[in-house]
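With one protein chain withheld, the remaining protein chains of the complex are depicted in position.
The letters A, B and C name the chains in turn, as written, and every chain counts its residues from 1.
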Amino acid sequence: MAGSSFGKNFVVTTWGESHGKAVGAVIDGCPAGIELSEEDIQKYLDRRKPGQSDMTTARKEDDKAEILSGVFEGKTTGTPISVMIRNSDQHSADYSNIKDVYRPGHADYTFQKKYGIRDYRGGGRSSGRETVGRVMGGAVAAKILSSLGIKATAYTLSVGDIKAENIDLSMINENPLFMPDNEAAKRAEEYIRECRENNDSVGGVIECRITGMPVGIGETVFDKLDANLAKAMLSIGSVKGFEIGSGFEAAKKNGSENNDPFYADEDGNINKKTNNAGGVLGGMSDGSDIVFRIAVKPTPSIAREQKTVEESYGPDGKPAKKAQDSKIEIKGRHDPVIMPRAVVVAESMAMITIADLLLSGMSSRIDSVVERYTE
Amino acid sequence: MAGSSFGKNFVVTTWGESHGKAVGAVIDGCPAGIELSEEDIQKYLDRRKPGQSDMTTARKEDDKAEILSGVFEGKTTGTPISVMIRNSDQHSADYSNIKDVYRPGHADYTFQKKYGIRDYRGGGRSSGRETVGRVMGGAVAAKILSSLGIKATAYTLSVGDIKAENIDLSMINENPLFMPDNEAAKRAEEYIRECRENNDSVGGVIECRITGMPVGIGETVFDKLDANLAKAMLSIGSVKGFEIGSGFEAAKKNGSENNDPFYADEDGNINKKTNNAGGVLGGMSDGSDIVFRIAVKPTPSIAREQKTVEESYGPDGKPAKKAQDSKIEIKGRHDPVIMPRAVVVAESMAMITIADLLLSGMSSRIDSVVERYTE
Amino acid sequence: MAGSSFGKNFVVTTWGESHGKAVGAVIDGCPAGIELSEEDIQKYLDRRKPGQSDMTTARKEDDKAEILSGVFEGKTTGTPISVMIRNSDQHSADYSNIKDVYRPGHADYTFQKKYGIRDYRGGGRSSGRETVGRVMGGAVAAKILSSLGIKATAYTLSVGDIKAENIDLSMINENPLFMPDNEAAKRAEEYIRECRENNDSVGGVIECRITGMPVGIGETVFDKLDANLAKAMLSIGSVKGFEIGSGFEAAKKNGSENNDPFYADEDGNINKKTNNAGGVLGGMSDGSDIVFRIAVKPTPSIAREQKTVEESYGPDGKPAKKAQDSKIEIKGRHDPVIMPRAVVVAESMAMITIADLLLSGMSSRIDSVVERYTE
Partner (left out) sequence: MAGSSFGKNFVVTTWGESHGKAVGAVIDGCPAGIELSEEDIQKYLDRRKPGQSDMTTARKEDDKAEILSGVFEGKTTGTPISVMIRNSDQHSADYSNIKDVYRPGHADYTFQKKYGIRDYRGGGRSSGRETVGRVMGGAVAAKILSSLGIKATAYTLSVGDIKAENIDLSMINENPLFMPDNEAAKRAEEYIRECRENNDSVGGVIECRITGMPVGIGETVFDKLDANLAKAMLSIGSVKGFEIGSGFEAAKKNGSENNDPFYADEDGNINKKTNNAGGVLGGMSDGSDIVFRIAVKPTPSIAREQKTVEESYGPDGKPAKKAQDSKIEIKGRHDPVIMPRAVVVAESMAMITIADLLLSGMSSRIDSVVERYTE
C-alpha cells in the first residue's frame, strides 16, 4: 500500500530514508500565485536542525533545501512543488552490531517482519529524518494559511513532570526547549542533562495553538478537523497521544462545566465564553483558537544496555537462524528529548491538515461555486 | 468535499440524518466468501440501542438492519454491501424553540455557518444516530477479523473520577455501563443517577483492546496503524482525546522505563516483556495486544438552562437578524453519559481501521504478490 | 479493493445487483443549498426505463426513486444524498440452465474467477441495472451544472452502419433511439427489428456535447478532463472506445489541419475557429463545447445458440468438475441495442465527471481561496 501521502486536495508526499541519498517532499495541490522561495522553506527546516544547543544531538546537519519545480518567477504555479535535501555523505560506519539486533522502542522488528528487508543502518523511513519532508510541506502550508490570517504555534508544554505554568508565547524562542516559560525551561534543561548523564532520555508534551480560523473548516463525519489533526499527529514517530481542548480532562467533567456557552457581541458576532471544545464543534472549526496537545515518548535510543533479541536473515529474506535473547547498547549521540526538534514537525503537520481542509471546504455551498466560476 | 467515507481498500460510507427517513452504510471492498447475515449485523446494532437500562435514554429505537446488496446465498460476493435502517416515524414535534438557537457543545452553529442550511430538528449528521452506519461497517469488519483470529473488545474504563480498577473483561456484559469491574460500575451508576437528578451529565474513558494481531499491520509513514486509529476515534462525535499504550503517561517517563524489551521464547518467537507501545512500533503492529483509550466528553444535551445565542436565517440562507444573547433548556430525554452506547461504536471503528490496513498490507512483499497470482 | 466510487470531491458510490433487493447510490460532496426533489432524479431515471418502445426490452421496471437523506426542506444540506430503488419482486425463476454456463460477452467467467462466487441469476454488479445508481448521481450533478449554465446532451450518433447525418438536437426526443436525425432513426429502427428477428443484436456510437463550460476545468497531468471522461465512459459496461474532438481522425491528420486557431472578438474574448480539440487543451476545458463519442458494443445477450463452456463449483468455491465445452441460448427479452438506454447513462457519467472537476478546481488560485474565506 502507498502510505507516504497526506491530504486530499493539498497533498504532501514525503520520500527518503535517514541513510539514503536524499530526503524530500512533493507538495501537490498548492494554489497558484503564492510567493515562495527556498528561504521560506529553509526557515522552517532550520528549526528542526540538531546541534543548536546541548538539548539535542551534536550531530551536524547542514540541510539546504532546493526547490526543483512548481515555482516560476518567485510564485507558485499550481503544479507540484518538489523540494529536496541531499543527505550528507554517509561515512561507511560499521553497522554489524545492530544489523541483526532489534532496538527496543524502534521499528526495526516490525519493519523486518512486514517487508522481509530493512535498511539496518538507521531507522530508514521510521527515522526522524523522514520529518524533513513534513516540514517542507508545512512551510508551504504556512504560506497558504498566512494569506488568510491563520497562524499555528507549537511549543513544548512539559518535559517529564516539569510543566510550563505561566504561558508566555513570546518566550518560545528564548530557550532551547521552545517552552513558553523560561523559568520552567531552565528546570527542564537541568533535568534533561541529568537524564543524559544517566544514559537515559525523557518524554514530554507539545501543545499547538492555531489562531485566526474561519468557522466551518473540517468535514462533518470522517474528515473532521480534529480527526485529521489526530491522524496527522499520531503519524509522527514517538507520538503516543492526542487531545483537543479539555481533552482527557473532559472525561472527568460534567456537561454543565464542559459546555462552552455562546455569546454575541454588539455587532452580532458570535463567540464562546470558554474553549473546552478546543476550537472544534462537530468536527468543524468554531472560530475560537484550535488548541491541542500531543504526548511524546522519551527517545528510545539510549546509551545504557537494554535487553532485546537478535535474529539474522539470509539473502532470501527468510530468518537464517532462530531468534534468541541478546543485549544492545545504542552508541552515537542521540537527542535526550524529542520535543525541541518535534515542535516544528507538529506545527507543520497541523498546518498541512488545516490547509488541506480549507481547500477541500471551498465548495460547501453552491453560492460559492457559482461565484467562483462566474464573473 | 466528500467526507463520509473511511478507509482505502475496505471503505465504509455512512449516510443519513437523525430526523431523516433512514440511516445506513455502504461497505465496499469486503472480500468475497465470508458468511454474513442480517443477524451478524443486528447483534452489534443491539449493543448501541438506547433504553436497555436507566443509564441511557428511554427513547425506543426498534432498529432492524436490512442488507440490500453484496450478499448472495449467505455469503459476501466482493461487491458493495448496502445496509439500511428506516428511522421510526418522525412525529411532527415542535422545533420552533431550537430552530434559531445554537445548543452549546453541539454542531448547530458550525453546521449553519459552513453550509448556510441545517436540519434544525436534531443533530443531523452530527447526531449520534449517524454512528449506526459505523456499527454496520464494524460488524462486517468483525467477520474479516475473526477469519484471522483477531478480536477487538471495547469497554468503559472510567466514568468521571470512578475508574475500573480490577479489570475483568468477563464482567463487561454484566453491567449496563459495559465496565470490566462490576463494583466500580455500581458506584458509577450511582453517580450517573445523581448527575441526572442535577440535570447534568458526565464524561468518561473508553478503552479498547485488540488481540490476535499479526505483526506488520499499518504503513510506515502517514497511514500508521495508530494514526489511523486516532483518526477513527476522533471522528466519533464527543471524543476529545486518544492515547495508545502508555499514552500521556509516556510523556512523563524515562526511556529506560518506557522502552519495551524484546525476548525470544524457546521456539524463537519474539515478544515484548512490557507493552508501553500499546502494540504498535513505527506505526506497524508488533504482535502484542493493541491497547488504546479515548476521552469521551459529557453529553452536551442537558436539561438545565444554558446561556447561548439566537440567530435567525431567511430563506436565502443569510442571517435575517443580528445574533443576540439567549438561553436554552434542552428538553427530551438524553443519555446522561455517552460511553455505554459509544463502546460498540469505538470497537466498530477500530475493527474497520484494522480491516482496512490488513487488506491494504497484502502486497507489502513481492513474494506474496507472486503467490497470490500463481498456482 | 473498493471500486464502487467515482470522483474525488463529488463522489458517487453505487451499490446493488440486478437480482438483489434494491439498487442505489450515495452522492457525497454535493454543495449545500441546491433545490433537489425526487422528481429531479426520476426525470433522468425515466429516460433509461425499458419498454418505452419496441427498441428496448418489454420488461417492465416501475422504478421509483426515493431520497433517503441529504435533503431538508427541499434543499441539499451538504451531507450525503442516499437514493434507492427497490427491485421489483424477483420471481423465483429457474436459473439452473445458466448457473454453470458462462455467457459469451458477459462477466460471468471473470466474476467467478476473481471472487470464487457469483450471483448467477443475472449480471450482478455487471448488469446494466447497476447504472441506475449512476443516473441518480448524474441527476444531482445536473443540478450543480445548471447553476453554472452548463448542459450535457448525449444522443445516439449511429446504429451499426447507419449514422445521423443532419444533426438536429431538437429531434433527440422525437424518436425511440434518441437520434438527432429522425430520418436516420427510422432506418436504424428498421435495421434493429431485422437484427432481432435474426436473434441478433447490433452496436453503435453515442455522442455527447457539453455546452457552457468555463475555461480551465480539469487538472494538468493525470486528472485531465478528457482522461477522467474516458474513465467514466469505459466504466460503463459495453463501452469499447472513447474519442474526443477529432479523435481517431486526428491520427490521420496533419498538424496544420488539426490545430484550432485562436481568435479574439471585439471585446477581447478568446475563441477557437474550429474545435478539433473537442473543447479540451492540455486536459483543461478551453471554453468551446466538449464533444466526445463512445463505441457501444452489440448487446451480448442474444437468443441464438452460442458456443461456450460449462463449469460447476462446489460449496467451497472450488471447481467441482473440469470445465468442458457447452452451448447456450439466452432466453428472456433483451434489448437488441444498448444505446437508447445507455444515452442517459453516458450523459450522467459525463455530468458527474464535470461536477467533480469543477468542485476540485475551486482552489487553483490563492486569490479565490482568500475570497472564499474572507468577507
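Criterion: contacts are C-beta pairs under 8 Å (C-beta built on N, C-alpha and C of every residue); 3 or more make two chains touch, one makes a residue touch a chain.
Since we're looking at a predicted model, the values are computed, not measured.
**Student:** Taking the complete complex into account, tell me which visible chains touch the one left out.
**Tutor:** For the complete complex, the undisplayed chain touches A, B, C.
**Student:** Pick out which of B:3, B:50 or B:78 touches the chain that's been left out of the picture.
**Tutor:** B:78
**Student:** Just name the one of C:28, C:130 or C:347 that touches the chain not displayed here.
**Tutor:** C:130
**Student:** Pick out the residues on chain B that sit against the missing chain.
**Tutor:** These residues touch the chain not displayed: 8-9, 29, 31-34, 76, 78-79, 144, 147-149, 214, 220, 358-360, 362-374.
**Student:** For chain A, which residues touch the unseen chain?
**Tutor:** 1-5, 7-11, 13-17, 20-24, 26, 28-29, 32-33, 66-70, 72-73, 75, 77-82, 84, 114-119, 124-125, 317, 359
**Student:** Just the residue numbers, please: which parts of chain C touch the chain that's not shown?
**Tutor:** Where chain C meets the chain not shown: residues 1, 3-6, 8-9, 14, 102, 104-107, 109-111, 113-116, 123-126, 130, 158, 160-161, 195, 198-205, 215-216, 219-224, 226-235, 237, 240-264, 267-270, 273, 276-278, 281-286, 295-302, 304, 306-309, 311, 317, 319, 322-325, 357, 360-361, 363-365, 367.
Quick note on the criterion: only the chains that are shown with their structure count from here on.
**Student:** Taking each chain's centre as the mean of its CA atoms, which one is most distant from chain B?
**Tutor:** Farthest by centroid: C.
**Student:** Need the CA-centroid distance for the pair chain B / chain C, whole Å please.
**Tutor:** About 37 Å separates the centre of chain B from that of chain C.
**Student:** Take the average of all CA coordinates in chain A, do the same for chain B, and state the distance between these two points in whole angstrom.
**Tutor:** For chain A versus chain B, the centre distance works out to 25 Å.
**Student:** Touching at least two other chains at once: which residues of chain C meet that condition?
**Tutor:** Chain C, residues with two or more chain partners: 8-9, 29, 32-33, 78-79, 359.
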